[in-house]
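One protein chain is absent from this view; the other protein chains keep their places.
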Amino acid sequence: MDITRSEVVAVRAAAEVVNVRHIVRRAAVDLAFSLVEQTKIVTAASELARNMVDYGGGGDLTVELLSDGIRKGVRLIFEDQGPGIPDIQQALRDGFTTGKGLGLGLGGAKRLSNEFQIDSAPGRGTRITIVRWKGSA
Amino acid sequence: MAGKSALSDVVQKNGREILSAWVQRQQTDLALRNNLLQPGELQQQASDFLTAFGPAIERGGTDSTTGEAWSPVRDLLSTISRSRARQGFTPAETATFVFSLKRILFDALQREVKDSTQLADEMWKASVVLDDLGLYTTETYQKGREEIINRQQQELMELSTPVVQLWAGVLALPLIGTLDSARTQVVMESLLQSIVDTGSSIAIIDITGVPVVDTLVAQHLLKTVAAARLMGADCIISGIRPQIAQTIVHLGVEISDVMTKATLADAFAVALTRVGLAIVRKG
Partner (left out) sequence: MQRIPILKMGPYLLVSIQVDMDDRTAMALQDDLMEQIVRHRARGVLIDISALDVVDSFIGRMLADTAAMARVLDADTVVVGMQPSVAITLVELGLALTGVRSALNIERGMDLLRSRIEGPGIADGHHEE
């Protein structure tokens, strides 16, 4: 699998979530994602970027374009140095929130992605990786 | 391992002779298939290739053709093989473009390099590079074909899902045949788009022609109904045969808040009432 393009954006404030949406949209458009596919990955990115600002104190987003044979995809890596997530299973459950949100962020982002991986432990920050492949259900 | 090699010198000095010998050779090889190409197309492609090939050997060496110095050559080959894939050439015919250069290069090297050890070395290098590029050609040819197949699949899916307008404000989607997850998704997206385009506030999804409904397909249907509702339109699912009703219940799919009707006619009657119309017998 090749990474054909990669860029890193700092996400520190809630207002920058809009910027994240635009960058991810551009990546999805460059890979000729269908409108629905674009909307799904952009929405997932919006949820995770906001989570990172609200609960992780901000962090970095890496946007990568992937090429695996004829498969093309977008990989998003959200990394923060925040307090971490003590119970990942619980955090993934719909409706669970420690803050002001609806608690759909993590579970929702997972449903909107084809691959979802979360690495986190208390005090060690959080790293969430999602991938969406073009043309996948 | 960049550095002067006799190979790049030979290619750059004898460009003209190599080009004409190579084009002639390919024309013989392709013989009957020549009509697939535009006049002059082969000449142009060969000339472009040689123009990029010489400098690539000089700058990128012959150990590997994956480096940055080789990228103009690879890009060119990729364009050529994709267009051959579209034009209907076989993979072997496409790879011949590169492989047919071997004989020509060997001949040129033999004329230019007198020392036999060096000659063997240069011929080996030429052989390795062309093998590499030939494989690359086949690979991109394959990719090109797969892209064509993907596109056709997509087009076929869109063709097989007609959304029809039954009345102003009333759409119907008669589904026929086995629904897999991908097809259901395409169908549902085109239904929702038609709802917007026609401003229809009610849509009937008729599954009379669907032999099997599994959990995944049922889920897709329900998600579509939910999405339509968010947009401000209602859906009726009609044509649910007894076996499918049984399956839906056994699978535990929750459809209590979706309107279902046994036949398309029943659903149409409901839809007309919804848009404020009634059918009356004349006279």
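As written, the chain order gives the labels A and B, with residue 1 at the start of each chain.
In this text, a residue touches a chain if its C-beta (ideal position, glycine included) is under 8 Å from a C-beta of that chain, and two chains touch if they have at least 3 such contacts.
These numbers were taken from a predicted model, which means no experiment stands behind them.
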Q) Which one touches the absent chain: B:L192, B:V217, B:C235 or B:I248? A) B:L192
Q) Considering the whole complex, which of A:G58, A:G107 or A:G135 touches the chain not shown? A) A:G107
Q. Given the full complex, what residues of chain A touch the hidden partner chain?
A. 14-15, 17-18, 21-22, 25, 35-36, 38-40, 42-43, 46-47, 50, 94, 101-102, 104-105, 107-108, 111-112
(Q) Even though one chain is hidden, which residues of chain B still touch it in the full complex? (A) 169, 188-189, 192-193, 195-196, 199-202, 223-224, 226-234, 273-276
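One rule holds in what follows: only the chains that are shown with their structure count from here on.
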Q. Measuring from the mean C-alpha position of chain A to the mean C-alpha position of chain B, what distance in angstrom results?
A. 28
Q | chain B to chain A touching residues, read off their complex | A | 143, 146-147, 150, 181-182, 185, 189
(Q) Using the touch definition from the top, list the residues of chain A that touch chain B in their complex. (A) 34, 36, 69-70, 135, 137
